[in-house]
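Removed from the display is one protein chain of the complex; every other protein chain stays in position.
Chain naming follows the written order as A and B, and within any one chain the residues start at number 1.
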Amino acid sequence: MSVTLTVNGSLLTLEAPPAARLLDVLRERLGLTGTKEGCGEGECGACTVLLDGVPVNACLVAFGQCDGREVTTVEGLGSTAHLTPLQEAMVTEGGAQCGICTPGMLLSAEALLRERPRPTEPEIREAIAGNVCRCTGYQRIVNAVSEAAKKREALP
Amino acid sequence: MAPSIGTSVPRVDGPAKVRGSARYVDDLVLPGMLHGATVRSDVARGRLLGVDLDPAFDWTGITVVTADDVPVNAVPLIENDQPVLAKDEIRHAYEPVALLACEDRLRLAQAMRHVTLRVAPLPPVLTIDDALAAREAIRGADNVIKRYRITKGRGGAAVESCEVVVRGVYETGWQEHVYIEPNGMVAWWDGDTARVEGSLQCPYYVQKGIKGVFGLPDEGVDVTQAVTGGGFGGKEEYPTLVALHALLLARKSGRPVKLVYGRQEDVEASTKRHPSRVEIASGCDRDGTLRAVSVRVLFDGGAYVTLTPVVLSRGALHACGAYRWEDVTVEALAVATNTPPNGAFRGFGAPQTVWAIERHLDRVARTLGVDPVTLKRKNLLRLGDTTATGQTLKESVGVEECVEKALEASGYLEKRARGPIVTGRTARGIGAAVFLHGAGFTGSGEKYLKGKVAVDLLPGGRARVRTASTDIGQGTETVFRQIAADGLGIGVEDVDFAVPSTANVPDSGPTVASRTVMVVGSIVDAAARELRARLEAEETACGATRSAAWERLAADPARATSLVQYEPPPGVVWDDATYSGDAYPAYGWACDVAEVEVDLDTFETKVTGFWAAVDVGRVINPTLCAGQVEGGTLQAIGWALTEKLVTKDGKILNPRMTNYIVPTSLDAPPFTTTLVEAAYSRGPGGAKGVGELPMDGGAPAVAAAIEHATGLVLDRVPMLPEDLFEASVKGGAR
Partner (left out) sequence: MSVAGLALHPFTAPKSLDEALALLAERAAKSEKTVLLAGGTDWFVERHVAPAEEAGTLPLVLDVSRLDALRGISLGGDTLGGDTLRIGAAATYLEIRKDARVAARCPLLAATARDVGALQIQARGTLGGNLASGSPAADGVTALAALDATLVLASARGTRRVPISGFYTGYRKSVLLADELVEAVEVALPPEGSPFAWRKVGTRQAQAISKVAFAGLAVVAGGRLARLGLGMASVAPTVALLPTTRALGLSKPLAEISDADVEKAVLADVSPIDDVRSTAAYRRHVAVRLVQRFFGELRGS
């Protein structure tokens, strides 16, 4: 099936089986391996992408459901030249250890910050409740999102 | 140049991870690659009569491997008792029997349904008690894998003559690592050379396994670590089996093979924390001075030996906790059962025995009518005291400072004295644990390991660290650069860290046992200092500037590299035969305080606050160090409250992330972490180990808090709401 969708700002038309998971199309057809598979059943959030700006588990989305839609993956945050304040804060605050949950985590946090530029700690925890991290204990991820919120506010 | 040690250098591999450009094994694609899958036993025990391939299925393009294809069908480890693929018998559910590979994943999935294992079932041994009863003998006549006995003074017999005698039984269940990245390997052959890249902690362990099974020399096996998405011990020894399977398929098919586990398969088949039962009888004076203790430690090793002897050893060596005892007997036993083999998991036996001794002292305190922390503080090991193995603690004992700081940060004493706070149907309480964790390999372990590190001078004023120690999230890549940078007197940004591959890094020993900074870091430091000395000598000899000297040495292969082997500190004396002496060169110490709210109707426990004060000797990188404390503590809290592996007939009923429950951000408490530095003279900058220590205290601290809040005494991990409910029905709660 031919699907036209925007991925990280680029308009693409792709032929791929429509019932295939968006996760597999991203990773294997488009080579965007930043989105990870941790469980395959929507429990871990490692495959989180933004679909029309809303965080979803790409392992539960059919490619055929993406026609005319916008997908943002971790590769669509920042650029090769620079990191966004959120990405930087995730590094400096210790929110990333092994890094496997990090792409999904960043997208959930990004969606939150776009909607709520100054989130409280409970709001941050709720926003990332679908992103399981086994390394950090979450405290430093929460700190990173708070820090990023401050930095984004300070931008001109 | 300002020193790097002690500063929170942002993790060097961070940018790639936040960009999504870090390459984990499942991101790797090799041309012509096949996908691999494993056919596993459905039953816990039986005679394997045959592996049948359905003749009606089209097997074109599908590679099949069975035990007959394995040159030496035994995984080299402590004992070589585990087959690479089962041949005549099945000893646990999910035991690997056959391997399939195909370019097309759908054909592969379909082929999996067309393989039948013919098994004549036998009665399985499924519990520690089954094993001890030995009605079925699955290992020797008595099902015992290993025994240890530790004795001090008059031994446990002295308990009975003490003023106050207290007894208790403490149990813990399995724990699954749930690294968010499952196990996986990519393998291929270059002529007779085996090449493997994947998710692992110990490239040389994998190399050793491959050498043994395929009969290859060192140069014939090349193992490289891919960026690894969590390990926690679960990728210490287990990846060897995955690598062997991938290589077998690669050899038979002539193609590269990628073998990556699905989550369910990973939970089912890979190693887990050993379930335990610990029986303690202790004697003390009426004033709370601890005198004698007798501890019986029982671990369930599962179907094969794997690392059970070492896990049991560490469990036994931590069984007396952070306390002073005059007379000790620890009898430790690991038994075999027909369950998937258990193995390394952060803490490595200590969480089980520390759970027991901490809960036991909580019980002793209750018997004496004193606060547990009062009792524990009275009996803490100090400098000059001897441990249960007769080790005199000569330096680096920061436990009292940890206790003071944790109590102060949490307000424990006032909160504890106030009693539980009941508001409506919620009860709030606070509890503490005090504990230790030996850093490095036990006893003579480091001497046998002979770990090595190389540091190279590179042109352009740069340097490179080459070590088999891997970064699995804990920050090795960053802290080793910091240590090397300070040793050389340069900036951390001028230091590289080589990808751990057996082709170009020396064997530093495995990334385990909280040894990475203390042991391997110390030789990174030594190598860097040695190079600095060479630079200084070169400057003097040739009247050169530092940078000119650098370029000269960097260009000279004979002088560019410093290769250093670990020398255990003198005066560390351990006797394997009597299991006595200096068990570890140094100990990390900590005090955890947990605050909980328990819903008195649903018995759900919420951890509302957690304070940890941890003596790590010297903090190399505060952010990364605190990250280890918090991450390890949350794993301990998960183990304490929600992580229960449910089994039936040796099979796991909850092998998925939907039903094996690990904490989300809404389950995690806010953490307050205090790092204490009681320097250890032989660690880089004074550093000891930190990776595992946080795993040991979370569960008893939470249990003590639940007890304070509700009066419910729980001696078994996990403490699910159903368990609190059962306890309340039996004992009557508020």
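What we mean here is this: contacts are C-beta pairs under 8 Å (C-beta built on N, C-alpha and C of every residue); 3 or more make two chains touch, one makes a residue touch a chain.
Since this is a predicted model, take the numbers as computed values, not measurements.
> Could you tell me which shown chains are touched by the chain that is not displayed?
When the entire complex is considered, the left-out chain reaches A, B.
> Which of these touches the unseen chain: A:Cys59, A:Val74, A:Cys135 or A:Ala149?
Residue touching the absent chain, from the options given: A:Cys59.
> Who touches the missing chain here, B:Thr66, B:Thr151, B:Gln225 or B:Gln264?
Here the residue in touch with the unshown chain is B:Gln264.
> Could you tell which one of B:Gly46, B:Gly443 or B:Pro663 touches the chain left off the display?
Residue touching the chain left out of view: B:Pro663.
> List the residues of chain B that touch the chain left out of this view.
Missing-chain contacts on chain B: residues 37, 104-106, 108-110, 112-113, 262, 264, 425, 601-604, 606, 642, 646, 653-654, 656, 658-659, 661, 663-667, 721-722, 725-726.
> Provide the residue numbers of chain A that touch the chain removed from this figure.
1, 17-21, 24, 40-43, 45, 48, 51, 54-57, 59-62, 64-65, 67, 108, 126-127, 129-132
Convention: only the chains that are shown with their structure count from here on.
> Just how far, in Å, is the C-alpha centre of chain B from the one of chain A?
30
> Can you check the complex and tell me which residues of chain A touch chain B?
So the residues of chain A touching chain B come out as 27, 32-41, 43-44, 46, 73-75, 78, 80, 83, 87-88, 90-94, 96-103, 106, 121, 124-126, 128-142.
> Which residues of chain B touch chain A once you look at their complex with the stated criterion?
Against chain A, the touching part of chain B is residues 8, 10-11, 13-24, 26-27, 177-182, 227-232, 262-263, 472-475, 623-624, 626-627, 630-635, 656-658, 662, 664-666, 668, 670-671.
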